[in-house]
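Left out: one protein chain. Kept in place: all the others.
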Amino acid sequence: MINVAVFGYGYWGPNMVRNFYANKDAKIVWVCDLNKNRLGLVQAGYPSIKTTSDPKDIMNDSQVDAVVISTPVSAHFPLAQEALEKGKHVLLEKPMTTTVEEAEKLVELAGKKKKTLMVDHTFLYTGAVRKMRELVDSGELGDIYYFDSVRVNLGLFQHDVNVIWDLAPHDFSIMDYLLQKDPEAVSAVGACHLGDLENIAYVTVQYPGNLLGHLHVNWLAPVKVRTTLIGGTKKMIVYDDNQPSEKVKIYDKGVSYSQSKEDVYHMLVQYRSGDMLCPKLEPTEALRLVSKEFTDSISQNRKPLTDGVAGLRVVRLLESSNQSIKQKGKVIKL
Amino acid sequence: MINVAVFGYGYWGPNMVRNFYANKDAKIVWVCDLNKNRLGLVQAGYPSIKTTSDPKDIMNDSQVDAVVISTPVSAHFPLAQEALEKGKHVLLEKPMTTTVEEAEKLVELAGKKKKTLMVDHTFLYTGAVRKMRELVDSGELGDIYYFDSVRVNLGLFQHDVNVIWDLAPHDFSIMDYLLQKDPEAVSAVGACHLGDLENIAYVTVQYPGNLLGHLHVNWLAPVKVRTTLIGGTKKMIVYDDNQPSEKVKIYDKGVSYSQSKEDVYHMLVQYRSGDMLCPKLEPTEALRLVSKEFTDSISQNRKPLTDGVAGLRVVRLLESSNQSIKQKGKVIKL
Amino acid sequence: MINVAVFGYGYWGPNMVRNFYANKDAKIVWVCDLNKNRLGLVQAGYPSIKTTSDPKDIMNDSQVDAVVISTPVSAHFPLAQEALEKGKHVLLEKPMTTTVEEAEKLVELAGKKKKTLMVDHTFLYTGAVRKMRELVDSGELGDIYYFDSVRVNLGLFQHDVNVIWDLAPHDFSIMDYLLQKDPEAVSAVGACHLGDLENIAYVTVQYPGNLLGHLHVNWLAPVKVRTTLIGGTKKMIVYDDNQPSEKVKIYDKGVSYSQSKEDVYHMLVQYRSGDMLCPKLEPTEALRLVSKEFTDSISQNRKPLTDGVAGLRVVRLLESSNQSIKQKGKVIKL
Partner (left out) sequence: MINVAVFGYGYWGPNMVRNFYANKDAKIVWVCDLNKNRLGLVQAGYPSIKTTSDPKDIMNDSQVDAVVISTPVSAHFPLAQEALEKGKHVLLEKPMTTTVEEAEKLVELAGKKKKTLMVDHTFLYTGAVRKMRELVDSGELGDIYYFDSVRVNLGLFQHDVNVIWDLAPHDFSIMDYLLQKDPEAVSAVGACHLGDLENIAYVTVQYPGNLLGHLHVNWLAPVKVRTTLIGGTKKMIVYDDNQPSEKVKIYDKGVSYSQSKEDVYHMLVQYRSGDMLCPKLEPTEALRLVSKEFTDSISQNRKPLTDGVAGLRVVRLLESSNQSIKQKGKVIKL
């Protein structure tokens, strides 16, 4: 049994508590939040869990094996650092930290302390993304040409971070997970139409070998769009997270190309169009699997699927995008 | 009656001939094409039209008042230049020329010769784009925040131009027509996955005052998408050219924002969501209106809606995008 | 303050309790359910509410002004009858009763006892249906030609009632509310593909003056469809309850027709196609308004919007449909 404490019972914390409460390998002993009203909700729903507004109660409790940090991102680093130093395993909400430097320190510290450091890149635990990874790993897609994601809608302006820090962690983590490559350069352009935080941004990520990643994130769109296109040499995917079912469509479409001299004046390109398959997806709630992966990786003394290094890679893309946006789209080498 | 000659009877030429044939203010006297089989089709369908493979027959025919040039783009400049010098009006297929320099020369020459120089930016004559321009001009949208266009599908790789020269003229001309502003900078990233012409590209256009334009053009996508999002301070538009009807949807949605100090900790942003209207669109074939605009502007001795300067603006965006793409996304100041 | 008791805490009961709990004119004093586990849930969530498995506790409690009956339909009649006789107001889940005879008895009894008898036709309290009723009442639709509804999906076979009793009460109540006419005849055809309850049925309702109503209800369909078409002389509606927003679309389309002798050989019919409008809908939860209508109608001593007679009209359509289905589609006069 792993004794767990949860920091932060705001937007995402209750989901964390609900899923760790249902995890038979975990026992939630503490929930910490600065807001007493939020703690009241914990007491009503989970009388067995102790509550506190003082992180020290948790840090100093040697019964606590692991902490889940779902506070605002600015508190991620100090809480995680202290918890690791106290010998506790750490699961961090995304984005992992506010800077690459902080993320690197946590990775290093976790290594030194031999503790699990995991980031909650929730989407990687959905049936849709897992199915897409299967298609990549099995070679069914072939080599990937591009990853193009649109995540836009009206609403939920954040007060502390811009649209990239708010929405792009989802797309960056999915892209990182599917492409499994190190990017070479990032550029981003955005605009602040209300206040001084970007509410729209376009991010381009260049990978070796002509592989392109691209994101459109936008808080000011007339309709909600959650669509990713992935082009491969053999097959292509449309992933539409707005669909209640039929989220992933696999198109057996492609192009073959002949470069021989003669063909230049004849038929250069041949199109292939076959079936479209919409596979059944595993319906388990993603956060249930996040919780399980955290406790399993602790028990089995192994790296979790979304470890600190994965979190660091995403923070690096976020930080670089924001550097580029401040320089009006300058290409940032990685 | 305006006597017209048409150069090029390939992909678009037959549509030009059909529409000028139906234009009661025009008479087609010549069609020129290097391919004799194509000319045979003209003779079968339009016995009254003379055909030739030699442009000189047209250039030297003083009966010809105006020429329509729907050849491959590389022939646009020499044919248009010669026709203008011979005192003929010119309608050019898009894109107008292969370089800004050529476009500038034609604009200058047409001015000197006092002849009509028009570019066939067909989309501007569709009911959908005309309706959107109305919404802009009436102030119904308010100020525009961004113009975001996706034009992707599988197929029709070109052998002579990349995906930007092939597809982006549509979006650039629509964006130029609706925004009515001069861009400040352009950047583009693309990739050549088959051969040495880019088959996917992302183009960002920065305008004064935080206005952003963005295009995704792609020959290698699993599905056909033709969607433009336009965000305004008062209303927003989704323009989906794939829809058989209901192409333009106007959302009465928006955000109002308070910057007062106190509000920072209370309610910064208020969302508004009202009706969505899908207006009836004028169904007249766009090319019919292109033909009419050409002959009307000649008869009335006025500038056409899509004059040489409009064509030049689009070529400038195309050229800059390609400069940027060759420098891996470097921002090009205009 | 109206003291309320709720019978049945199964599928719909918890929603009733939640909404009456939030209704400031009502106080829930009892919840009754035969299943002790269900009552445990009430105690945990609402410590102030008394629970019982014996309906007599409620019937004999003179503090109870009104009862809400959300039990299986077979218990509706005896519970409602006893409550009315004890001088209590009654809100019944749909369908009101299992037979027309029972419904008529309750209507009569409520009249004699001068108590409110209301049926929870929830859909009539949604923003979508209220908007459509507005369009009918304002004359915007013109005269109605037909009401066509499809309510199909895979799943949720019931063990006690067929697909008509399960799904058609929704469509019948909406149709009755919008058309505001008495039907003349009903016919229905169905089939039992699994077991001996119909899992698919088509119901046709004939109204005076060429007005047609039609339902397709189906438990065995590959996709979920919730679409109603309403044709009027002036405008037409597509109501798609599957849409997260944009549920009601109003088409300014129509046909005008000339019957003059000459026209027979010329132009008989003229089509009109104008804008489509998707109005903003009131987002209040329907069941909140059901609860409010029940307490308001009691306080104001007036008939509720969905009174016993409305419930009776729906039961009459259900009963007739089932008579017809047993006679393989015979037309049943009403």
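Going by the order they are written in, the chains are A, B and C; count residues from 1 in each one.
In this text, a contact is a pair of C-beta atoms (placed from the backbone, for glycine too) under 8 Å apart; a residue touches a chain by one contact, two chains touch by 3 or more.
All figures in this text were calculated on a predicted structure; none of them were measured in a lab.
Undergrad: For a quick check of understanding: of C:V29, C:V100 or C:V189, which residue touches the chain that isn't displayed?
TA: C:V189
Undergrad: One chain is left out of this view; which of C:R133, C:H214 or C:K303 touches it in the full complex?
TA: Checking the options C:R133, C:H214 or C:K303, the one contacting the hidden chain is C:H214.
Undergrad: Determine which one of C:V42, C:V107, C:I174 or C:I200 touches the chain that has been left out.
TA: Candidates C:V42, C:V107, C:I174 or C:I200; residue touching the omitted chain: C:I200.
Undergrad: Could you tell me which of A:K56, A:K280 or A:K326 touches the chain that is not displayed?
TA: For the chain that is not drawn, the touching residue is A:K280.
Undergrad: So which bits of chain C touch the chain we can't see?
TA: Given the touch definition above, chain C has residues 145-146, 148, 150, 152, 154-155, 157, 159, 185, 187, 189-195, 200, 202, 204, 206, 210-212, 214, 216, 218, 220-223, 229, 231, 236-238, 249, 251, 253, 255, 257, 259, 264, 268-269, 271, 273, 328-331 touching the missing chain.
Undergrad: I need the residue numbers on chain A that touch the omitted chain, in ascending order.
TA: Touching the chain left out of view, chain A contributes residues 246, 252, 273-280.
By definition in this document, only the chains that are shown with their structure count from here on.
Undergrad: Could you find the chain whose CA centre sits the greatest distance from that of chain C?
TA: Chain centre farthest from chain C's centre: B.
Undergrad: Averaged over CA atoms, how far is the centre of chain A from the centre of chain B? Could you give it in whole Å?
TA: So the centre of chain A lies 39 Å away from the centre of chain B.
Undergrad: What is the distance, in whole Å, between the centres of chain B and chain C, each centre taken as the mean of its C-alpha atoms?
TA: For chain B versus chain C, the centre distance works out to 53 Å.
Undergrad: For chain B, what residues touch not just one other chain but two or more?
TA: As it turns out, chain B has residues touching two or more other chains at 273.
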